[in-house]
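Only one structure is covered here, and it is reproduced in the block below.
Note that one protein chain of the assembly has been removed; the remaining protein chains are unaltered in position.
Each chain gets a letter, A and B, in the order it is written, and its residues are counted from 1.
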Amino acid sequence: MSKSDFLSTGDLSPAALGQLVDLAARLKAGEDGGRLEGKTLGLVFFNPSLRTRVSFAVAMRQLGGHVTNLDVGQATWAIETRDGVVMDGDRPEHLREAAAVLSRYVDGLGVRAFGQGQCWMDDRADSVLQGFARHAAVPVINLESAVWHPCQALADILTWRELGLKRGSPIVLTWTYHPRALPMAVPNSVVLAAAQFGARMTVLRPPEFALDRELVTQAGAVADRTGGSLVETHDRNCLAGARVVYAKSWGSLQAYGTPETEAALRGRYQDWKVTQEWMNRTNEGAFMHCLPVRRNVVVSDEVLDSAASAIVQQAENRLHVQKALLLKLLGVSP
Amino acid sequence: MSKSDFLSTGDLSPAALGQLVDLAARLKAGEDGGRLEGKTLGLVFFNPSLRTRVSFAVAMRQLGGHVTNLDVGQATWAIETRDGVVMDGDRPEHLREAAAVLSRYVDGLGVRAFGQGQCWMDDRADSVLQGFARHAAVPVINLESAVWHPCQALADILTWRELGLKRGSPIVLTWTYHPRALPMAVPNSVVLAAAQFGARMTVLRPPEFALDRELVTQAGAVADRTGGSLVETHDRNCLAGARVVYAKSWGSLQAYGTPETEAALRGRYQDWKVTQEWMNRTNEGAFMHCLPVRRNVVVSDEVLDSAASAIVQQAENRLHVQKALLLKLLGVSP
Partner (left out) sequence: MSKSDFLSTGDLSPAALGQLVDLAARLKAGEDGGRLEGKTLGLVFFNPSLRTRVSFAVAMRQLGGHVTNLDVGQATWAIETRDGVVMDGDRPEHLREAAAVLSRYVDGLGVRAFGQGQCWMDDRADSVLQGFARHAAVPVINLESAVWHPCQALADILTWRELGLKRGSPIVLTWTYHPRALPMAVPNSVVLAAAQFGARMTVLRPPEFALDRELVTQAGAVADRTGGSLVETHDRNCLAGARVVYAKSWGSLQAYGTPETEAALRGRYQDWKVTQEWMNRTNEGAFMHCLPVRRNVVVSDEVLDSAASAIVQQAENRLHVQKALLLKLLGVSP
């Protein structure tokens, strides 16, 4: 019996994605979408979490099930993720056993495993997430990997709908300054989700902060098919007419794994902070961010606390889209 | 729709407090006080916990709901609590977002946030707890802040009742030695609760270990209205006739935030340890402490393991008073 994983929104066609978000909207409106009575979802965290941790716990409980958390390296053993190694170091447990054994206890597994930030080609392989998907016998949900954060993308699509966006609506995903080189999973996922949604997506970023070329090319191809578009620019004039300004920082792929070089690149752009002046250039655009967000670094208090800020709505939508996803992945097919 | 928080027993009138403890007593006796089916309480811990963590989990489950825990800085992001700051340090998440987002997932929030121990005027503002109360859309329960530990106080009132104490009964809250300068939340709460209960409360302490003057004045004013009283002394003769000896250590406000100076003040009073000799001077008094307690530093094994020790009963009562509180705050009004 084959199992369904959810590793990227790219696992679903644009139509299937639309249906999943439809279900999330109906669940949010109070419709009964089914139950997961007695089921347990195991959540494996290699990294911290607030929204993911709580929204999945509440989602499972509202559906009649439960979550069980494993915080790797804290409450549970450090996990080796590479194949074929001689395990004589500081990681006593292998992913192969962890995934196989947990599959005997739980009905699904969520995995959060950021990249190592040393080598983009390595991180791009998403080996921890992919390893769990390969060795688990139950559906695996990506709770944010080195490459993708698809549950965030689902919540964003629902939010775009609620904000009245449609195929062809203009969205600006803007890079911002941040004191550290952050992972790429959210921008990758937002770009792909916008393409699947059919948005006119502009990525506003300094020249040195391009996203992965292959992922951008793939998202562009998707956009071609859905009637959307994908362009990149460093010109803030692209804000004109935007319905959404989605802010996010990420590290430079030009200097991935070399923190000093990367910090020098990033340091030139400390003025890349979303302010009210930015928002005024849009078409009454909404402000979005995946959270956590650094106030007055990534975005001003003024914008974040304004009526244009959709961040709390966006975070709430994690709950609803994840309930839809869980019903789809763990529910009994009729 | 306004929400009810529980930040201090001072949020309730003495009469309302009495009714809440009445309900707790009835729940302890097995009465069905209502259900919180399907509700989730989020517990945000900035500090460790044993009794609070387990008693709230069991309380919610016995009422049909659940808790979800967030251990700040461990399993979840470090949280910035100051307003208006440029968040370029080591705390990626702001309390404003955490409180607002969690309010979309859970039905109530408990928050444990001790003070920083640097400046009493700062800690006295209880800014983390107050920030959650201000920015959460759901009821907030104080699980011990810099200033108050009201759930402990509720349990203590129920215990006083069970021990047969009435309005006018004499209670001694005694300072004890301890190797570290401990927070003031428990003594503050016990003094206020005793005033609300109408006890004759004596605070037995070395001269340098006065509680906050304003809080003592306020508690004294409450005692005047309830028929109780509040006096402070360093004379152990006050033990004569006491029905309860409540032991607790706390740091000196005279040297708050200057550990060496404070330790020198404290070091003079290593003989402030409750022994059987102390207990013999009382009127068959019970021994109370909020736990955790350092054996043979704060109190002798002999006293702690004697029949006069009410500490386990006191800790058990956390469960019952919290069930009453949860029903009041999260329950559907008829």
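Going forward, contacts are C-beta pairs under 8 Å (C-beta built on N, C-alpha and C of every residue); 3 or more make two chains touch, one makes a residue touch a chain.
In this text the structure is predicted, and so the values were computed from the model without any measurement.
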item	value
Candidate in contact with the missing chain, chosen from A:12, A:70, A:215 or A:293	A:70
Residue of A:106, A:192 or A:304 in touch with the missing chain, whole complex considered	A:106
Hidden partner chain, touching residue among B:50, B:86 or B:119	B:50
Residues of chain B in contact with the chain not shown	45, 48-51, 53-55, 57-58, 61-62, 69, 71, 74, 179, 291-297, 301, 305, 311-312, 315-316, 319
Touch residues of chain A, complete complex, unshown partner	38, 40, 42, 66, 68, 70, 74-77, 80, 84-89, 92-94, 96-98, 100-102, 104-106
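In the analysis below, only the chains that are shown with their structure count from here on.
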item	value
Length of the line joining the C-alpha centres of chain A and chain B, rounded to whole Å	40
